[in-house]
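Just one protein chain is left out here, and the rest sit where they should.
Now for chain A:
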Amino acid sequence: MARTFLLRQPTPMPGWGLSFGVMALMLSVIVALPLSVLLWRGFIDFGAGAMWEVVNRPRVWSALGLSFRAAFVASLFNLVFGVLLAWVLVRYRFPGKRIIDAMIDLPFALPTAVAGIALTAIYAPNGVFGSAIQSTFGIRVAYTEWGIWIALIFVGLPFVVRTVQPVIEEIDRETEEASATLGASRLRTLVRIVLPMLAPGALTGFALALARSVGEYGSVIFIAGNLPNVTEIAPLLIVIRLEEFDYDGAVAIAIAMLTISFTLLLAINLIQIWSRRRMGAV
């Protein structure tokens, strides 16, 4: 069956049945089937109208708004800082560079709960940074939206660096030399020549960081304070609904999150195609 439907070119390569079978089975049982159950539960059992009524309440809107706003702010910070960091790591020479480069992936390796309690300890009113920031700027970080930003910046830090780094390594310096020869200042070369080359990679990293931060739970709930309507993120609201055995409510919020996420990712994809095409024309 699969052979006639899917296999376009015959090949002597062995193992098609086994490899495709294992892949299809695990993909179905672990990813496709559970996701279909979620969509079925939402759209068929519960209904789009009923889901809308669950979502269209101030507490849910404020949780969704907070999750997407904070993820956007943190990913924007990581976009700028990530491009800068990638540039410094590829182009400049300084002692300890390779260690620093290895350290960038710490947020991938460190469990989110560990990051959560560590950041809370630092930024709490009696923590090292928390007390300093409060006495200097009068800003409370932990248990406010600031804390959520900090946690999401931590979680999303490596994405842009890792997508932009290989692009910078590939840049042909002759283009920059040509620009300098033609009299452009260094700043102008960077802004007009280098940055556009980095844009598609940076956008990929931004999208990955955004997708990760929107759904982030472990590192946020410790530092957020979790006050309904103020610092309650959407994933936490799903957990709360589940603890109340309100499965329909949890499903509705989950589907709302997925819908907004995928729309955003699609939009970023379109921008990327546009920016690649624009670069290709140059």
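Everything below uses one rule, namely that contacts are C-beta pairs under 8 Å (C-beta built on N, C-alpha and C of every residue); 3 or more make two chains touch, one makes a residue touch a chain; residues count from 1.
Methods note: contacts and distances are computed from a predicted model.
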| item | value |
| --- | --- |
| Options "Biotin-dependent carboxyltransferase family protein", "Citrate lyase alpha chain", "Monosaccharide ABC transporter ATP-binding protein, CUT2 family" or "Sulfate transport system permease protein": UniProt name of the undisplayed chain | "Sulfate transport system permease protein" |
| Residue among A:115, A:142, A:160 or A:199 touching the omitted chain | A:115 |
| Interface with the unshown chain - residue positions in chain A | 5-9, 11-16, 18-23, 26-27, 30-35, 37-38, 41, 81, 84-85, 87-92, 94, 98, 100-119, 121-122, 127-129, 153-154, 157, 162-163, 165-166, 169, 173, 176-177, 180-181, 186, 208, 211-212, 214-218, 222, 234-236, 238-239, 242, 245, 247, 250-251, 254, 257-258, 261-262, 265 |
